[in-house]
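For this view, one protein chain was removed and the others were kept in their places.
Chain naming follows the written order as A, B and C, and within any one chain the residues start at number 1.
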C-alpha cells in the first residue's frame, strides 16, 4: 500500500537553471521526501503562495494558470527532507515555476501515483529515458542501485545543450549510454538505436562487454547477463518504440506515461489512457507507471 | 503639455519591505524617470514579465489579477533613471507585487495623469498626507523645494509601525508635523487637528513660529507667512476634510484622488469622480490631481 | 449602516440548511458532482463527515467509458472539460460506491443523468430506498454527452417532464441542476419547481471551446466542453441572483400554509474560498458546492465551511439563514 499523499507548503531550498529550458528545484517537503518512491510524482502550484487573507482563506496568489503541474520526483535528499524536481520550461505554467527563487513557498501535493515495481530476484535494470523524462529514472537508478541491483542507463537528448540528469547517474550506473539526435554529445542517434543493439547482445550472450561501448567517455563497461526489466520514461513515441523492442526481446517493460492532469489524485477523470480492452486507465492513479502491455501508448 | 506616457519593461533595482504592509520598489525606467512630474502615477503589472513566447507574443505571465495597479511616483533618481513606488500591500494585486525581487522585470505604463500645478510666485506649500498617500507628496516636496519653495509637511499615520516616507522629507522640509492615531509616533490625533491650527495661525500672523511646534523631534521650525497652497493625498475622508478647511481659510487646495482604474489612460471610463455639475471627471486623465473644488470628493 | 451585535467569537452559529422533505444538512457546503468522484480519493485529504453533503459523480443507468482524451484543457482562470459522464453505472455505484460514503454518515446526494425522462425515472426508482442516499440531483445540463443533457436543460417543458417523472417514483428530495446556457435561468428554475423539484442547483458548466491553433482543430476530442472554475464565478453569482428573484414568488410544492417558503438554491461556479461562497449565499443560495477548486486544493471544501463560520462569528450572524439573499435586501442604496 502506497502512503497517503500530503498537501504541503514547501520552501524552495535550491533553484538552478540549466541551458535555456531546464531547471532543477529543491523543496523542503518532509513527509513527501520520506514517503516518495521512484516513479511517483507531485502536483505543484506554479505561483508562490501568499499568507492567508485576513479572515478569509487565500488559496493561491493567482488563479491563472489555474491547475497544478505534474512533475516526477527526480531525487530525494532524505537527510534534509528535500525533494528535487527536474523541470522543462515549455508552456505558461512551467515557465512561471521556472522563476522560483529560494525562500519562496510553493504548495505541493504528493507523493502521488504508483511507483516502478521491482520484483524480488531482479538483478539488472535498464533505464531508458528521453529529455525531461529522465527525471523519475534518476531517482529509480539511485534507489535500486543502493539495493544492489545493477543499473544500465540509456538516455537520449536533442543535443549537447539539452543533456540533463546525466551527471547524476555516474555515481551508481553499471553502464551508461548517451545519445543525442545531432551527435553533439555522446553517440549520434536515438535511444532506440542503442536499445536494439543492447537487447540483441544481451539476449545472445550471457556475460558480455557491451558491444556498442559506453559513449559517455568512461570507456566500455561490463554488461551482466540480460536485463530483468526495462524502466522507461520520455516522449510517447519513444515509449512506444521501447515497449515494442522490449516485447520482442521478451523483457518486461514499465513505462511512466504523461497525460494532462486536472487533479493528480483521481477525481477529475481527465488523465485517461486507453487499455487494450477499450476501457480507460487513470494515469494519476493507475499509473503513471504501467506495465507496457497494460495500456495503449498511442491512444 | 504633459509628455506622452510610455510602456516600459523595467528591471527591479531595489525592493524594501517596511513593517508588515509597506514596500518601496525601485525600477529602472528611463523615459518615465526623465519625464515624471510630481502627482503623476504609473500603472504597473503585478506579475513579473516573461520573455516572448516563440512565434507568439506573450503579454504577461498570468491573467489573474488581470489589471495593472496604479501607484503614484514616490521618488525619482534621475541619474540612475530610476523611479520609486511606495506601495501598501492590501489586496491580491499589491501583495503579489510586494513579492518582487531585484532583477525581475515588470511592465510599467507611465507617467500618467496630471501633476500638481505650482503657480509662479508661490512661495510656501503645505503638504498634507495620510498613509500611503504621502507617496506623491514626497516627490512634490523634493522637486518644489529644489526650486526654492518652502515646504511644510504634515503627515498622519495609524501608528508608529505604519509611518512611511517620513525620513525622506527631512532633507528638504521647512517644517514637519507628524501625527498618529494612537500617538505612538509624533503627536496623537488626525492631520486635520494640526491642519486646523496651522491654518488658523498662518492666517492670523504674518511671520510666525509654528504654534503647535514640530512633532518630529526637530524642535519648533519657523513658519513663513501663509500657505500659498495645500497639496493633499490620502484617504477620501481626509481629503474632504482638508479641502473644507482649506476653503474656509481661503487657501487653494489640490488633492490627488484615487479610484479603481481599469486602464489608467482614459479609455475604460471607470475612474469617474463626479463634478459639482453632475458630470464626471476621469481621475486618470483629468486627475489624479484636482483643484479641490473641481470634484465632489464624497461622490 | 448595519448594526453589529458584539458577540463572543466562540458563540455558536447555526449553519444548518433545510433542503426540503426532511433533508437537513449540518452546514451548507457540499462537493460538486463530478469533481470528487465517489469520495474515496478525497477522503485521503479531508474528513468527509464535516461536509454538508457529498454529491457523487454523474451516474447513468449503464456504465459509460466516457469521451476519448483530451478531456480537459486549461483556460484563463478556468478549465474546460469533456469527461462524458464516465461512470460504472447505477448498479455498481449502489453496490460498490455508496456504502463507503454511507458508512461515514455524510448525507449522499446522487447526481443522475439519463437519455430520456424514463431513464431518469428508472435511476431515481433504483435509488429510492438505498441506505445512505439522502437526495437525488438531476443533471439535466451536461454539455458533454450527445443525447439528453443539455437538451433537457434548455427546454422548460422537457425539464418539467423529467422532474415530474422522477417525482412520481421517489420520496427523496429532488434537486434539479440547471444549465447556465440559457437566456433566462429563472424560467427554467420556475418550471422545475412547479413540476415538483425540492431545490435547484446552479450552475453547471458553460459551453465553451479551445482551439489548438497549431493543429487547427479544437483541443478537446469532442470539440466543445464545459467551462468551470473561478473564471465563471461572476456569471454564476448572477445566475443565482436571477434564480432567487424568479423563485421568490414561487411556492415550494407542499410548502403548506404559514410562512412563504423559498425554494432552496444550491449555488456553485468557481468557489475557491469562504468569501466566494458568501457571494452565492448573499445572492440567494441556501447552500453551495465546490467543484474545480478541489482539483487545485483538495481541502478547499472544508476551508469554506470554517471560513463561513468565522465570517458569521465576526459579523454577529447567529444563523446562516439571515444571510441568504441578503444582497437583495440591503438594496443598491
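The rule we apply is simple: a residue touches a chain if its C-beta (ideal position, glycine included) is under 8 Å from a C-beta of that chain, and two chains touch if they have at least 3 such contacts.
Keep in mind the model is a prediction, meaning the values are calculated, not measured.
Which candidate, C:218, C:264 or C:298, sits in contact with the chain we can't see?
Missing-chain contact among the listed residues: C:218.
Of the residues B:101, B:146, B:248 or B:267, I need the one that contacts the missing chain.
B:267
Name, in rising order, the residues on subunit C that touch the hidden chain in the full complex.
Counting only subunit C, the missing chain is touched by 2, 75-78, 80, 154, 181-183, 206-211, 213, 215-218, 221-225, 227, 229-235, 237-238, 241, 270, 275, 278-279, 282-283, 311, 323, 326-327, 330-333.
Need a quick check: the contact residues on subunit A for the chain that isn't drawn.
For subunit A, the residues touching the absent chain are 63-64.
For subunit B, which residues lie in contact with the unshown chain of the complex?
4-5, 7, 45, 53, 55-60, 63-68, 107, 109, 259-260, 262-263, 265-274, 278-280, 285, 299
Just so it is clear, only the chains that are shown with their structure count from here on.
Chain contact graph: line, ring, star, complete or other?
complete
In terms of C-beta pairs in contact, which two chains are most connected?
Pair with the most C-beta pairs in contact: A-C.
Measuring centre to centre with C-alpha atoms, which chain is farthest from subunit C?
Farthest from subunit C by mean C-alpha position: B.
I'd like the Å distance between the centres of subunit A and subunit C, where a centre is the mean of that chain's Cα atoms.
Inter-chain centre distance comes to 38 Å.
Two or more other chains touching the same residue: where does that happen in subunit C?
Answer for subunit C, listing residues that touch two or more other chains: 76-77, 230.
Subunit A: which residues touch two or more other chains?
58, 63-65
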